[in-house]
Structure formats: C-alpha cells, structure tokens
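Please see the structure below; I have some questions.
Apart from one protein chain that is not included, each protein chain of the complex appears where it belongs.
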Amino acid sequence: MYTTVDRGPDVHEPSIPDEWELVVGLEVHVELSTNTKLFCGCANAFGAEPNTNVCPTCLGLPGSLPVMNGAAIESAMRLGRALNCTVSPSIMARKNYTYPDMPKDFQTSQYDQPTNHDGWLDTPEGVRINIERAHIEEDTGKSTHVGGDGRISSAQYSLIDYNRAGVPLLEIVSCPDIRTADEAKAYVSELRGIVLALGVSDAKMEEGSMRVDANVSVRPRGSDELRTRCEIKNINSISSVGRAIAHEANRHIDLYETGERPIQETRHWDEEAGRTRPGRSKENDEDYRYFPEPDLTPLVPTAAELEAIDASLPELPGAQRAALAEAAGIEPTEASLIVERGDAGFALDAIAAGGDGARVVVHLNNNLAGGVGKLTAELFAGLVNMETAGELSSTQTKEVLAEMVETGGTAADIAAAKGFEAMGTGELDGMLDELIANHPDEWARFAGDDEGESKKMAGFFTGQIMKATKGQADGKVVAQLLNSRK
Amino acid sequence: MAEPDSQPALSRDEVAHVAKLALLDLTEEEIDLFTVQLGSVIETAHDMNNLDLEGVQPTHHPLGLTNVVREDVVRPSIDRAEVLSQAPDVEDDRFKVPPALGED
Partner (left out) sequence: MSVAKPAAFGDATAIAALVASGDRTAAAVVDDHLARIAEHEGDVHAFNLVMADDARSAAAAVDEAIAAGETPGRLAGVPVAIKDNMCTRGVPTTCSSKILEGWEPPYTATVVDRLVAEGAIPVGKTNLDEFAMGSSTENSAFGATKNPYDLDKVPGGSSGGSAAAVAAGFAPASLGSDTGGSIRQPASLCGVVGVKPTYGAVSRYGLIAFGSSLDQIGPFTTTVGDAALLYEVIAGDDPLDSTASPQPALPVSSKLDAGVDGLRVGIITEMAGDVIEGISGDVLARLRAAADALAAAGAVVDEVSVPSTVYGLPAYYMVAPAEASSNLARFDGVRYGLRADGTNTAAMNMASRTAGFGPEVKRRIMLGTYALSAGYRDAFYGKAQQIRTKITEDFDSAYENFDVLLSPASPSTAFALGDKTADPLTMYLNDVCTIPSNLSGHPAMSVPFGVGDDGLPIGVQVLAPMLGEVVMFQVAAELERAGA
C-alpha cells in the first residue's frame, strides 16, 4: 500500500559548528491503531464528532474502572520485539499530574516495570541507536484554545474533546545516542517504517498519531559530558525533527559561546517562525508520585506468547532493504525510498517476474510514486522488459507507464496505440548494410565458427542499432536480420 | 536504611509544598493545624521501621491476579447530552474551561 512519506517543506536546516557535538534522545509517541481504547470499549477513531467516543471510564467519571485492551498489549509487544527489546512482565502505574484534557488527573502509564526495554534500532546508514524503553500509556483528550491570537497564552478559554482520551500509545524512548540532525531524522523515519510494516499504527505525524519530542543538548566535540538539555515538543514532521534539533542546538551553542547557559525546560517548536519557544513553566516542579495502578493487574507474557509474537513479525525495513538490494544489485540505502513507501514487495515481485532490477528500482523511485497498487508487478515487469529489450526508449517507457497507471492496460497495447512501434525491417536492413560496411572485421567474427565470438558480436551489432534508433528498434527483429545474413 | 525518627515529623514548608502538589489552597491556620495533625500520623508511621522488611515483596493486589484483559471489541459509548448535562460549563459540545496560562 502506498503511504505518504512526510518530508515536509524543504526549508533551511542550520548546520552545527564543527567544534560542537549534539547529544539527542528522542521520545516518540505512537498511537496504536486498535479498535478500542486502552481501558474501555469506546472506539479508537480519528475525526469523530466531539465527545461521542466517550464512556465513564475514559471520561474518568467517579466510580469507573479500567480494563486493559489485550490487543494493545499485543501490539506493544510486537513493536517492542521489532525494536529488539526485551519484553518483560510489567505493571501499569499512575503518573500523577493535573491537566484538563487528562480526565483522571493522572495518566495510566508504565514506570519502573515497562513492557519493553533495552532494545535498539539501526538506521539505513548503519548507525545503531539504543532504545531505553518502549512503554504503554494512554493518550489525553484534545484542547482547543479559543480567542487571542491562537497561542495558548493568549486564549480566553479552552474547549475539551475527550474522544482521544484513553487511546493506547506506545512511548519509545531512545538513549541519548543521536549525534546529528540527520541521524535523528533517519531514526524517526526508520521507526515509522517499522511501525507501518507491523501495521500497529498509521503513524501519521500530521494527524498526531506519531509524535516526536526531542531532548537536545550540546557539548564540545570530543567531550563526554552531558550538559543541560531542553525537551522540544510540538514537532510535526520528519523534516521538522531535523530543523528543530538543529535550531535548538544552535541556540545552546550561542548561549555557551556568549558565556551563558541554557536552563532545563520544555520548549515548543514553532514551525512558521522556525524556532523553539519556552513552554510550560516548571514552577510546580514535577513530582509525579508514581505508584502501581491498583485497578489493573500485572501483565506477565508467557514464553508461548512471546514465541508467537516473534514468529508473527513481518520482514522489517532493514531486511527489506537488504533483500531488494540483493535482488536488484544496488546498495541497501538506494532501496530506502521504495521500502519506506512500502513498495519493496512489489519491487521484488517485478524482479521475480523478469524485470531488470536496476530499471525496476529506477522506475519505482522516479516514475511510479503513487502508482503501485494500480498495476500488477507482472504488467510492470512486462514494461521494463520492453525497455531493456530496446522496444521502448526510456522516455517512451515513462510515458507508457503513466498511462498504464491510468488505464490498467498492458505495456504492449499502450505502446502500440501510441505508435511506439519498433522500426520496420526495411529501414533496419539499410542500417545493417552500412554497419557491415563500416565494421568488416566485427562482421567476420560474427559470421565465423567461434560461437562465443559470434554471440559477442551479435551483441555489438544489436547495440549499435539500438543506439542509432534510440532504442526504438525491436530487439527480436534485429536478431532475425543478423541471423538471416550470417 | 533511612531513619527519619531523628527529624521532626513534618515541617510547615513541607505541608505548604504538599498542598500545592495536591491542588489545595490552605489557609495559614490550616497549614499550622495540618503540620501538627499530619505530623502525629507520620510519627506513628515511623513504627513501621520496627519491623524487619528486608526482602519482603510489596502487596499491590490482594488477590494476586495477572493478565486480566478484555477483547478489542467496540462497545457503545454513552450519550453525549447526558454527559454534558453534568458539566459545569459547555460550548460546542465540548467541556469549557478557563485558559491554561503558562503555556505557549
């Protein structure tokens, strides 16, 4: 299935001075796409009328109780295993703090015994980022701030919709292993790819079903100290991950270089202004008073459950890249885009159906974005074959492909309809006469008894004709002509 | 092991800090009163130190159940009008609250 890769607008991402190094850890919240919420049977659905997917439990009404969604736990464990985490017995805990969109005024989360811990993720470039934990928790409702200039600080009042309250989240906390903005983007992008491959979330940053917070600090390159970090929230695209981190890092560097220092705080990324702003003040210095949730029981996965989960994991992006690279004879990083788009299976099918690997990759990367799913791998392979056989030029191939996506027709029919016929025999005969005259030695080797030589020279003459006809000649016709003159 | 017996059970500042965490606006008199009253409860809580609890697991669930989960099947939600009828303030079918300051 085709999915949008959100690379965001191509805007300036500042570079980091060489003498400084970034220390970045990411907290990524992924909404699990279960049918129901984490603790109640309300629908887990985006975009419903306000306060229609609510019940006593997800509204935190007095007397209500949570009951854990088994499918959410399973999704969490699958994602945990895909991130190479250890999956352990866990207990839910209450994180006590007050916010109007959080109905119980505590968030049911995991604290010292999370479901998943100690994993890692390799970026396509081969950088390993360690993952501290990936824990289950519930989402909050949604506040709309009314009045003022749209910023929370100037709002006259807020309106709350609890449809999202209680939607299951997995919070994936990386170790502070990320050293560049590009690594951060690659990490998020790879994580998103894994989530999509597992099908546990639609991971849409623009709809908030995947949210990235970045803990950013800097230090002089070569040092191993950990300096004051700021937590950047409100980052809503993968490109913004890079921009926000780079901007924040430079803010720190500027402060250090003028003899000041940043203070530890939460900051919000302002997409339009391209900078971070101070966020929630921490005057009520946070004391979450965690304790085990008495209304839920511990979760103890059995060995059989874990085995079944491992067995059920699909091929993940890293493996998909490797497989496609192998089949197409390319570098794994060259397969990234196709894998990200979820088209690796299609590419492999097209190659298996006889399509030339390199051309399959080129067309998928450049000419078929959005079109996979509108034609079969076999039809696509047929087109690629026509191209490599010289029956269509690359420009013609592109044009035919566009029409195949539109109409679903075969490459041969569309090419014929467009008049992209291979050259006539008479025309080719003339060309061949000229070639033989100009290359008598080669022709002798072709006509000789040495079968190897003959084959080699057939290739030479075919190539020359293709070159002269810009690929419009039909390879089969050329072969017939050559043999008839032998 | 921490041995809080030697310190005063609870300071006035701690009471004021805890009130803030608990979102309670206590009067000076209440803070004074609670400092004494809560202090005496905490004093008796120090009796717990007389018991050797080395290696004793905490009890969070008297019945010791595990893995209580439900099927991922949608159940009807409740009537919005009924829910909103109990709310202190409502606008556009949503719960209305004063602005959240200290945010940007």
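Which chain is which? They are A and B, in the order written, and residues in each are numbered from 1.
The definition used in the following text is that contacts are C-beta pairs under 8 Å (C-beta built on N, C-alpha and C of every residue); 3 or more make two chains touch, one makes a residue touch a chain.
Computed from a predicted model, the values in this text were never measured in an experiment.
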Chains in view that touch the one left out, judged over the entire complex: A, B
Chain not shown: contacting residue from A:14, A:100 or A:274: A:100
Chain B residues touching the omitted chain (full complex): 2, 4, 10, 14-15, 18-19, 21-26, 30, 34, 37-38, 40-42, 44-51, 53, 56-63, 65, 68, 70, 78-79, 82-83, 85-89, 95, 97-102
Contact set of chain A toward the excluded chain (per top definition): 56, 59-68, 94, 96, 98, 100, 103-106, 158, 160, 287, 289-291, 294-297
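Just so it is clear, only the chains that are shown with their structure count from here on.
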Mean-CA-position distance for chain B and chain A (Å): 41
Complex interface listing, chain A residues touching chain B: 34-36, 40-43, 49-56, 59, 67-73, 91, 98-100, 143-145, 147, 151-153, 155-162, 268, 277-281, 283-284, 287, 289, 292, 294, 296-300
Contacting residues of chain B [partner chain A, same complex]: 20-21, 23, 60-61, 65-78, 80, 83-84, 91-104
